[in-house]
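All protein chains but one are shown in place.
Here the chain labels run A, B and C in written order, and each chain numbers its own residues starting at 1.
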Amino acid sequence: MVTLYIDDIQVSVEKGSTIFDAAQKVGVYIPTLCHHPELHTFGGCRVCMVEANGKLVTACRAPVTDGMVVRIDAEGARKVQRMVVELLLTKHNEDCQTCVKDSNCKLQEVANYVGITPERMAMLRRSVTEVEIDESNPFFNIDRTRCILCGICIRTCEEINGVTALDFGFRGEHTAVVTMGNKKLAESTCESCGECMERCPTGALARKNYERPNREVKSVCGYCGVGCGIHLGVRGDRVVSVRGDKDNPVNKGQLCVKGRFGYNFVNHPDRLTTPLIKRDGELVEASWDEALDLVASRFKEIIDESGPNALGGISSARCTTEDNYVFTRLIRSLGTNNLDHCARL
Amino acid sequence: MKKEDVKFQEIFSRYKGDREELIPILQDTQAIYGYLTDPAMCAIARFLRVPQSQVYGVSTFFAQFYFTRRGKHAIKVCLGTACHVKGAGRLMEAFEREMGIGCGCITDDYSFSLERVNCVGACAIAPVVMVGEDVYGHVESKRVKEVLETYADKT
Amino acid sequence: MAGLATVLGSGAMTNTIGEVEDAKAIFVIGSNTTENHPIIGYRIRKAVKKGARLIVADPREIRLADVADVYLPLKPGTDVALINGMLHVILKEGLVDSEFIASRTEGFEDMKAAVEKYTPEYASEISGVPAEDIVRAARLYAGADSATILYTMGVTQHTSGTENVLSLANLVLATGNFGKPGAGLNPLRGQNNVQGACDMGALPGVYTGYQPVADDNARAKFEKAWCVTLPGKPGMTMTEMFHAAVEDRIRAMYIMGENPLLSDPDGGHICDCLEKMDFMVVQDIFLTETAKLADVVLPAATFAEKDGVFVNTERRVQRVCRALKPRGQSKPDWEIIQLLAQKLGYDWNYESAEQIFDEIAELTPSYAGLSYKRLEDGGIQWPCPNPEHPGTPILHVGKFSRGLGKFSAVDYRLSAEQADEEFPILLTTGRSLYHYHTGTMTRKTEGLNQFHKEELMELNPEDAKALGIGEDDIVTVTSRRGTVRSKVHVTDRIQPGVVFMTFHFAETAANLLTNSEVCHIAKTPELKVCAVRVEKA
Partner (left out) sequence: MRIKLEPLRQEAVKNWQELQSFGQPIILVGAATCGRASGALDVMAAIGEKMKELEIDAIVRQTGCVGMCHSEVLVDIIKPGRPRITYAKITPELAKELVEDYLVHDNAREDLAICVQGETPDEDLQVRVVMRNCGHIDPNSITDYLAQDGYMGLAKALEMMPQEIIDEVKVSGLRGRGGGGFPAGRKWESCLQVESDQKYVICNADEGDPGAFMDRSVLEGDPHSVIEGMAIAGYAIGASKGILYVRAEYPLAIRQLKIAIEQAKERNLLGENILGSGFSFDLDIFQGAGAFVCGESTALVLSIEGKRGMPKPLPRPRTSEEGLWGKPTLLNNVKTFACVAQIIHRGPDWFKSIGTEKCPGTAVFALTGKVNKCGLIEVPMGIELDKIINEIGGGVAGGRAFKAVQTGGPSGGCLPADMLNLPVDIDSLTAAGSMMGSGGMVVMDDSTCMVDVARYFLEFSLEESCGQCAPCRVGTEQMLTILKDITQGKGREGDIDLLVEMGKAIIDGSICGLGQSAPNPVLSTIRYFRDEYEAHIRDKECPAKACKALITYTIDAEKCQACGRCLKACPTQAITGAKKTPHTIDSDKCDKCGICFSECPDRFAAVLITTGGTESSN
């Protein structure tokens, strides 16, 4: 263990921890834009600058040493912090109202912390580069006028998924988050899992047609056999979002494109909402009683005529375990073991 | 397959397929095509088992690589410090005016491209202009036309 | 699953998904993991980043091959030859775990004799994989401290499916890769609750927890619990039922949440069967292609509208929670079944899914320790025999379910259909990242359709050239069983002589072409190999 002092608060942390880790431990806020606990540290935003033993360091990278004296609000650090945030704002889209991340944006948070004044901003030259919003992906957009080049999306795509559809491209003022050939996202190797969007600190990667859910329900994804833990976001009588469950041991918060975005079938107008009975070759609406009476009577007739083995039941790998259990109970109770599902498909 | 494509495929036979060979392979590729095409970069990514995005990230980082077809004659105006203090900026403007294109662009007929370079190491004869391998020293704005005409016939 | 049960005593993933990340070597065969199990695919890539060696065997150069140390482009249906070739190398180079073989297995000599003739050259001749790559793959796999095998339908959907699994098991047994972290033999189950459906005995021959219907004690237990008399003779599999329908032996069917018209082989034949049926009930959330043929259609609730559990591919029992009330008059499946049971005169009174689950736990030893309360945080992996038991992440630690692990002498044999003059190309099928199975759910999300809106049959440039076919051309694909039209994607990611199609699209129903020949043991149909002819439309 290493003991250090952060703004006179004594804190002991494990060797190899960073100043940022130590500050978090004692609940001391250090502003940052490019740091993400699940990803390798980058150190590019320079906003977490603090003074450690009289020298300016980035808290996210600097390892703690015994007896280290850290001053978060040292003047030198503050000057860099403020300048960086001001500079980033000169290149950032000013229209926050239409931004999905408004009031949930790290850049706003940090700007608020360092204290941005209109007088200062007026001295600086604004230069938002006109870049077309990449709307090619059906689920989320890339708006590079809101990108602060923190690289979180790039690291997410490489470290979390290994898809690595994104990288920094070009250099200097032209530096940008790019795909191969600077193509639109939908034409790249991106697998649309949306992990980058989940982690983007600003509105640069933002969900399309976002609707904030009223409540969330913990459940399990209904697609493949991996069984990812999810939070279903509900608004009224619709599912409007799916979020990975970070505490689930299977997916640890991760989701794929189907899991995260493929929920629309639940709300779809083509859903079957009443029983249907075939009359004169046409399926027509019927009441539950009509339908079930018909099924029961036809089953009975056929069993009576041809024995229970003239009946077969196909259960479903898509339904719950309980549904399957009840289904097998019914079919077997009717006297047949002609029972299967699509395990082999 | 086109002759260039055959040559391009041959490049791989000279390498093992390790990441550190990326920049040399990109250089060899550009030597064949004159610039880096998307399919070529994708093929390189697959050969080296490097993500495509990173091949592009690396390529765009270095000034040596181009991503569009170049002009037959590349006019390179040196904007090194020595050339700058000797008026290379105005020289560049003169080329832009004369050629009707901006720096970094290519004429419609692909006969010329206009680029800037940071020092060709001939500071003593600044300002310097290179056309292909040929070096022109002490170039004044009024000589721009003459330089261009020298090559116009060769296209 | 039958194969695994033979060798080990139970058929399921032996290890957990989480361990994949820490495996030292990963052998992916017959699994396009990044598209079909994306989260596991991401884990594999992560493992590779951490230094794991990756071997990928697949007729298609799938995305995972991009990061693989060795990619083995085997010809469809030649898995046994390839795996035996690897085993041959492992035995010859002494890369086996002798202690493990001696203490925990039987039948080693038989297996050894069987693989003797599979020199890398011979294996290469059959599988089309270069001999030196077979050697490299064998060394990488056997050389790692812990090596895991991940496979899916690419291995099992063959007439030799069981043999394929057995030969993989040989590989694992020979290298002692059972019963430890980051190792094992892991079938990745395709559907959200295929494990749960199997566990519940939605199969012709077993009750819950794989208790055989033929076993008198088991049957007596269920007769008592259900207050009925039960038949003791195993029933028909799905494929057999369809065949029987033609002969009128099956006259009525109750199909819940399945769309066999698109998902099952030889779709034309299935259609005939279903149409011939006297009475068919389909219970689903949408009016599927199959439902359209039904006499009665019952509207079910989606997973978001009901309570219950799903069991994932690593045997983890997890809670599904109701977030919405069912649409319109639709109901959770169990409620519909109960209503029908009551109409049929049974006295059923389940009030909740939880009550059903408790009954399952009572009747199923491997579920005995589970309850909704215990499943609240992240689920539990069965077997879980009592309420104190923490669950079982890794199977076969120290001892196999059947005692000793059994080596099998497995020989390569030809797939049911071979390419010939009339049908010179082999068709193999699978799924894409953006769709799921027959597309019933995914095709309702516009964004997913944007990525993949119609079938794009993969065709090698060599074949394309020979057939005079270009990108986006429309072709007809014909097998002995049917013809479909498809758009073409020309790519060298598929090997010459092979084409690939998904079965997501009713308009281009690949399963009209596929062969319903099944593996004689597991009864899995040979969806991965059938001979076709491709012509420009």
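We adopt the following convention: a contact is a pair of C-beta atoms (placed from the backbone, for glycine too) under 8 Å apart; a residue touches a chain by one contact, two chains touch by 3 or more.
This one's a predicted model, so the numbers in the text were calculated from it and none came from an experiment.
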Shown chains that the omitted chain touches within the full complex: A, B
Residue of A:I6, A:A23, A:C45 or A:C224 in touch with the missing chain, whole complex considered: A:C45
Given A:K91, A:K184, A:R238 or A:K252, the one touching the chain that is not displayed: A:K91
Touching the absent chain when the full complex is considered, from A:K15, A:K79, A:R215 or A:R235: A:K79
For subunit B, residues in touch with the removed chain: 19-24, 26-27, 48, 50, 54, 57-58, 61-65, 79-82, 84-87, 90, 93-94, 97-98, 117-126, 128, 135, 137, 140-142
Touch residues of subunit A, complete complex, unshown partner: 42-47, 49, 56-58, 61-63, 76, 79-80, 83-84, 87-88, 90-91, 123-125, 127, 148-149, 151, 167-168, 170-175
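By definition in this document, only the chains that are shown with their structure count from here on.
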Remotest chain, subunit A as reference, centres from CA atoms: B
Cα-centroid distance, subunit A relative to subunit C, in whole angstrom: 29
Whole-Å gap between the CA centroids of subunit A and subunit B: 42
Cα-centroid distance, subunit B relative to subunit C, in whole angstrom: 53
Of all residues in subunit A, the ones touching two or more other chains: 158, 163
Subunit B partner contacts - residues on subunit A that touch it in the complex: 158, 163-171, 178-183, 188-189
Interface residues, subunit B side, partner subunit C - complex: 46, 49
Complex interface listing, subunit A residues touching subunit C: 137-139, 158-163, 186, 191-193, 217-229, 232, 234, 237-239, 247-251, 254-259, 261-266, 268, 270-278, 283, 288, 291-296, 298-300, 302, 305-306, 308-345
